[in-house]
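Missing here: one protein chain of the complex. Every other protein chain is in place.
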Amino acid sequence: MEKRKLIDFVLALLAVIFVIVTVLAALYYAPLEPLDVSTVLYHQDDYTGDDIRVKGVVQDLSGTEFALEDITSAVFIDVSYADSGDLDAGIVNGTTVYVLGRLEPDVGIAAREVEIADDPDEPAGWRSPYSAKIFYFHVPAAWTSFLAFGVVLVCSAAYLWKGGQKWDTWALSSAEVGLVFCSVAVISGALWAKAEWGYYWDWNDTKLFSTFVLWLIFIAYVAIRAGAVRHESIPRVAAIFGILGFAAVPISFLSSRIWTSLHPNVVATSQGHLSAEAGAVLMLGVVAFTLVYATLFSRRTAIERSVIEIEGIKEQLEDAE
Amino acid sequence: MTLDALRIAQKDISIELRTRERMTSTILLSLVIILSFRFALFGFDMELSENPHLVAPILWTTIFFAGIMGLESSFSYEKENKYLDGLLLLPTSRYSIYLGKMLANLLFLIVVDLVTLVFVVAFFAYEPGGAFVTLLGVILLGTFSFVAMGTLVSGMTIAAKTRQSLLQIALIPLIVFTVVIPAVAATSKIVSGSGDVMPELNILVGFGILSLLLAYLLFGHIMED
Amino acid sequence: MGEDEDSGPVAIETRNLTKRFGPKTAIRNLNLKIQHSRITALFGPNGAGKTTLIRILSTLSSPTSGRVFVKGMDISNNGREVRGRIGVVLHDPLLYDDLSAAENLRFYCRMFGSPDSRVDELLDLFGLRHRKNDRIGVLSSGMVKRLSIARAMIHDPEILIFDEPFSSLDSDSIAKTMSLIGQLRDGGKTVLLATHHLREGYQVGERLLVMKKGRVVYDARKAETGADEFESAYDELTGAGS
Partner (left out) sequence: MIGVEQFYWAYLVIWAGIVLYVLYLTHRQNRIKREIDLLKEVMESGGK
């Protein structure tokens, strides 16, 4: 009993520490700094398939030189052309390049992906680059919800296979906590979409749609369990539903990769890879959210155990009568 | 197994013919929905002959609403009146019970579909013309797919013994992608006379068969106390 | 748990049967053998686990652990066969209010694979032929009870299980039901009945079992136990009447 409390405490402490570190890192370590290009000293475009790779050396307003090396598509730039002219030029005088991570003069911005808009009227890069930092919370939240629903799948299967109260308790707890994280992912995504796309939700987007369905499924799961009389058939039905519902997780995860989707693919695709800084902060976020999940999960199971204890006591009382 | 399922379906149908409760209330609901659409669109001076793509949402909104209402009473009729144990005591597999219920629901909903189609044709002066057979095919397949999963989930929510009915909340996320969108998309294509509906039909048939398979695997588990 | 010393062929056997509903234990590690061609009466206060036991024996409910054999068949693997061998009369009549007596019986008759002539046979046996075309909803509760027994006997099962056969019946119907149960036993059927009607249960039963909190706490043969002796033992065990 005491050991469990100690583990809970350590988990909660770690979660809080990691969350604070992530927030600070997202805000300060991986800032998006605008680099207002005043002069393009050297500039070269290479076409590889659909991508434009840009190399160049530019000066900002203060005259400091920055090397832009091997800039590929995707992630973090607002291209506001001073004079919309030569599209192929990519970077021209007056371009504002938002760079993820610290700007280090002279060292350059090597390997930091910057997207060059194809059309100045419809920039394909981030319209609202600061909002893109929600990425450090949105992705870990989505990942944690997938993890949580994975736990629901495993525990539900184990419950059907072997039986045993604890599997059911774990599945229920994981579903509820996972729903919280799924809500965070959906809401943060919608806020970001408003900033970036100009509207909260796009119903034609398969990624958004499938995640929404996933969200609905686990709302249904929690609703089936909520307030229901404790009876053996409910855990069994819920377990079956949890297994069916998990089918939406791979659909949600893969949808933007299988079908065309507005949703950016940043992690683990050929479309873009993260810079070392962004990757590090993202990993930090994933660890922090997983720890928060573990803490909440442990608390939720404790509540469920107490509920069962209460029912046990009540039964004892009835027996004593 | 099939014979048992047919007998259970026949029992449901003869009860329905006796009481006509389900059919009357569902068809009335269908009428109300269609009339609401009619007056809403009439207010905007819209005619279906000019906007044939409106047929799809009107038709399927009605069918899904009426269908959920019908599915809900399918098992709750047995449960609330405490007949369910009688079915479970029959020397047949649980899957036959599912199949029987599914067939009765399917037949019931097909009647509602046809009546709704008549309403749409009558109130909106919509003429399917040559597309009639394909339209009917899509409606039947959509209904089949909907009923196959709906009967399974209906059994589930009844077995869960929750106080309020959770059929809608549990069913809708499962059918949005798999039934609602393909059915509406295919109907839109047919009424506007453009596009190939085979991909949608494949999804509907595939999901219907998948539901039957899932029911085969799960229905025994669901119905056990 | 007292084993019955006169062992005949066993119709129903439970081995380490346990049933839990969440934290509640309805049946605790029950080992029970029910002999063939005999009337076993199961008594016990509410919540003793009688109904749960009957639901498990009739495959409506599955055990949490342990096994149950009906005529040597494990019910968890042979649900269909077991259901074909047993007739179950539950508290609810399991007859559709909206269908007539004959229609109800015909439905069950076909489902159990018995010939349709069995319907009239049973209606005659239970004296309900004149009401065969009436809806169940308009019949008296005594008639419905008799019909529900007819429903359970539609496939002429070897084992009959009754849950509270005497409740909500007038004394005349109770007497009829009791004599019917006696006839069944004389016809070589195995009968298990769960009831809290002590007197009636004692009268028809040959073996008397008392359950309390999921356990069998009393097991005796009627031939060796007087009615008063049984009643006082029951009161003492269950704490009733205090």
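Brief remarks follow.
Order of writing sets the chain letters: A, B and C. Residues in each chain are counted from 1.
Criterion: a contact is a pair of C-beta atoms (placed from the backbone, for glycine too) under 8 Å apart; a residue touches a chain by one contact, two chains touch by 3 or more.
A quick note: this is a predicted structure, and the numbers were derived from the prediction, not measured.
Looking at the complete complex, one finds that the omitted chain is in touch with A. Only one of A:Val139, A:Val184, A:Leu244 or A:Leu284 touches the absent chain when the whole complex is considered: A:Val184. Touching the missing chain, out of A:Ala141, A:Leu160 or A:Ile224, is residue A:Ala141. Although one chain is not shown, part of chain A still touches it, namely residues 23, 127-128, 130-131, 134, 137, 141, 180, 183-184, 187-188, 191-192, 194-195, 198, 292, 296, 299-300, 302-303, 306-307, 309-310, 313-314, 316-317, 320.
Keep this in mind: only the chains that are shown with their structure count from here on.
Because contacts link each chain to all the remaining chains, their graph is best described as complete. If each chain is reduced to the average of its C-alpha atoms, the one that sits nearest the average of all protein C-alpha atoms is B.
Centres computed as Cα averages put chain A at a distance of 59 Å from chain C. Centroid to centroid, with C-alpha atoms defining each point, chain A and chain B lie 37 Å apart.
In this assembly, the C-alpha centroid of chain B lies 39 Å from the C-alpha centroid of chain C.
In chain B, the residues touching two or more other chains are 224-225. Listing the residues of chain C that touch chain A in their complex gives 20-25, 47, 64, 213. Contacts from chain B toward chain C in the complex involve residues 4, 7-8, 11, 14-15, 18-19, 81-83, 85-86, 88-93, 224-225. Chain B makes touch with chain A in their complex at residues 156-157, 159-163, 166, 169-170, 172-174, 176-177, 214, 218, 221-222, 224-225.
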